[in-house]
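These notes are about the structure you will find just below.
Omission of a single protein chain aside, the complex is shown with its protein chains in their original locations.
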Amino acid sequence: MNIEPKSQTTKPHAASSRAAHAPAGTSSAFTKHVQDKAPSAHAPAGTPSSSTKHVPTKTAQVVLALLRKELLVELRTLESVPGMSLFAVSTFVVFHFALHRSAVDGDLAAGVLWVTLLFAAMLGVNRLFVADAEQGGFDGFLLAPVDRSAMLLAKVCALLAYLVVLELVAVPAFALLLLGPSLGQALPGLVGVIALADVGIAVIGTLIAALAVRTRARDLLGPLLALPLLVPVVIGGARASSPLLAAGHAGGPGGRWLALLALYDLVFGLIAYAVFDFLLED
Amino acid sequence: MRVPSSSVPSLRTLSIATVVAMGVAFGLVFFYAPIELEEGFLQKIFYLHVPLAIVSLCGFVSGGLMAIAHLRTRDSRWDLRSYVTIHMSLIFGVAVLLTGSIWARGSWGHWWVWSEPTLVSYLIVFLLYATYQPLRFAIEDPERQARYASVFAIVAGAFVPLNFLAVRLSTSYLHPRVLGGSSNLPGPMRLTFLVSLAAIALLFVTLCSYELTAKRTRIMLKSRSRILGYR
Partner (left out) sequence: MSHGAAETAIGVKPDRPRHGEVLQVAGLVRCYGEREALGDVSLSLHEGHTLVVFGPNGAGKTTLLRVLATLLRPHSGSVRIFDRGLPEEAWAVRGRIGLVGHEPLLYRELTARENLRFHARLHGTPPARVEALLDALAMTDRAEEPLRTLSRGMVQRVAVARAVLHEPRLLLLDEPYANLDPTAIALVGPLIGGESGCTRVVCSHDPTGGLAEADLVLGLRAGRPALLRAAADVDPGEITELYR
């Protein structure tokens, strides 16, 4: 339905007022028209009045911007990482009383460590998208000309960062409070196992957090969905750490467990990348 | 919209086929298959337990495949199929766990054993899919509900084989597999097993078709009454 403009004089008026006043930051339609005709795919960030709107912003830039925002918000609110770390230490204390042991080693040590890390991770997973859901972060992101997978990458990296800080607190606390044999030699192996497992936890955690955040009872649904999915990570992580934490250092982590963790990370990494977009759109 | 009367004859055919197949399987299990030496009569529950498990696992994975179709075509019919398939597999899953438990009690004297990797992995898969319906009901917007459910079905479908691998690795570390696989079954047992498998599969497909038809009819009824309500 084509409607004639209200008055023929509107357009020239607008043009002259634009040229006359040109308020700060509003470039005139003329320069825009000229620039739009010659878009470049690699417009550097410093280009004044970059009108290359039909070329999306480069993904690496977007991921970095998102990650920076994530970490900034976390630093200001401190709502994930301190909670997770404190929870882990408290859990070790609870385990001491529940198991009625002063020192654990081998299988038992691996079990205590991985259960604690897993449940502490769930706390972080619960909070991951809450700020975005409540403060319009999804819409703000969806309005930008960007590849939506950038949010997945950024959130996985952020969750990984939180997990690393958690482990920097939890593992020494564990060695101090509950672990019988000393960590020393086993530390590099343990770090490797934890690193592999962390990727799996971060990927599944991000996926489930995105799934659960816009539902009712989101705090309940998140762990309920994530725990069964993370059983292979627990299997791989615990079985691989067990010889490392054994008295007398029974040996290195079994190759098959590391392979299992790596396979898990690969499979779910690919699946997360494929389905994440469907969780964001409406 | 066509009244799904054309699917009624095929429903009837399916039902008849299922009843026949189950009858034959029943007969074979009780009168043809030999009684196993070690476990005795109770071993016959194997012909119910394993086909139920295989069919429901295939159901879970097909639910994931249908979910992929739903996300690609945005056709809500695929979502309905995915939902019904997963729902039915979950119901069969309860039967799997029950029969598995009875079998464990009969064979090893405990209602649950950790030494049987397939049973253990099945429990984990069951716990995962048990969250499917709470997830769906926690989302009000129907389109988003379907989309999120499909994402879940895809992730869970990919999880099934990985999980079996992981548990198998971890269990064989502790105990050798007590159960013989279906690959080294003697002749009569193998035949009985395959017929039971076919019968259970038919049962699954028939029940799913019934539920699909019922749901489709209800949707159609709702949309017709809504149109009449507006006029």
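Going in written order, the chains are labelled A and B, and every chain counts its residues from 1.
Criterion: a residue touches a chain if its C-beta (ideal position, glycine included) is under 8 Å from a C-beta of that chain, and two chains touch if they have at least 3 such contacts.
Since the model is a prediction, treat every value here as computed from it, not as a measurement.
Visitor: What chains on display are touched by the one that is not shown?
Guide: Listed by label, the shown chains it touches are A, B.
Visitor: Using the document's definition of touch, tell me which of A:88, A:104, A:128 or A:146 contacts the absent chain.
Guide: Spelled out, the listed residue whose C-beta touches the missing chain is A:146.
Visitor: Write the list of subunit B residues that the hidden chain touches.
Guide: These residues touch the chain not displayed: 141-143, 222-223, 226.
Visitor: Touching residues of subunit A against the unshown chain: what are they?
Guide: Residue positions of subunit A that touch the missing chain: 1-7, 10-11, 14-15, 17-18, 21, 23-29, 32-33, 36-39, 41-43, 45-59, 61-62, 64-66, 68-69, 72-73, 76-77, 131, 135-137, 139-149, 277, 281-282.
In the analysis below, only the chains that are shown with their structure count from here on.
Visitor: Centroid from C-alpha atoms only, then distance subunit A to subunit B, rounded to Å. What do you get?
Guide: Result: the chain centres lie 34 Å from each other.
Visitor: Can you list the subunit B residues touching subunit A in their complex?
Guide: So the residues of subunit B touching subunit A come out as 71, 124-125, 127-128, 131, 134-135, 138-140, 144, 147-148, 150-152, 154-156, 158-159, 162-163, 165-167, 169-170, 173.
Visitor: Within the complex, which stretch of subunit A touches subunit B?
Guide: Interface residues on the subunit A side: 207, 211, 214-218, 221, 224-225, 228-229, 231-232, 235-236, 239, 256-257, 260, 263-264, 267-268, 271, 275, 278-279, 282.
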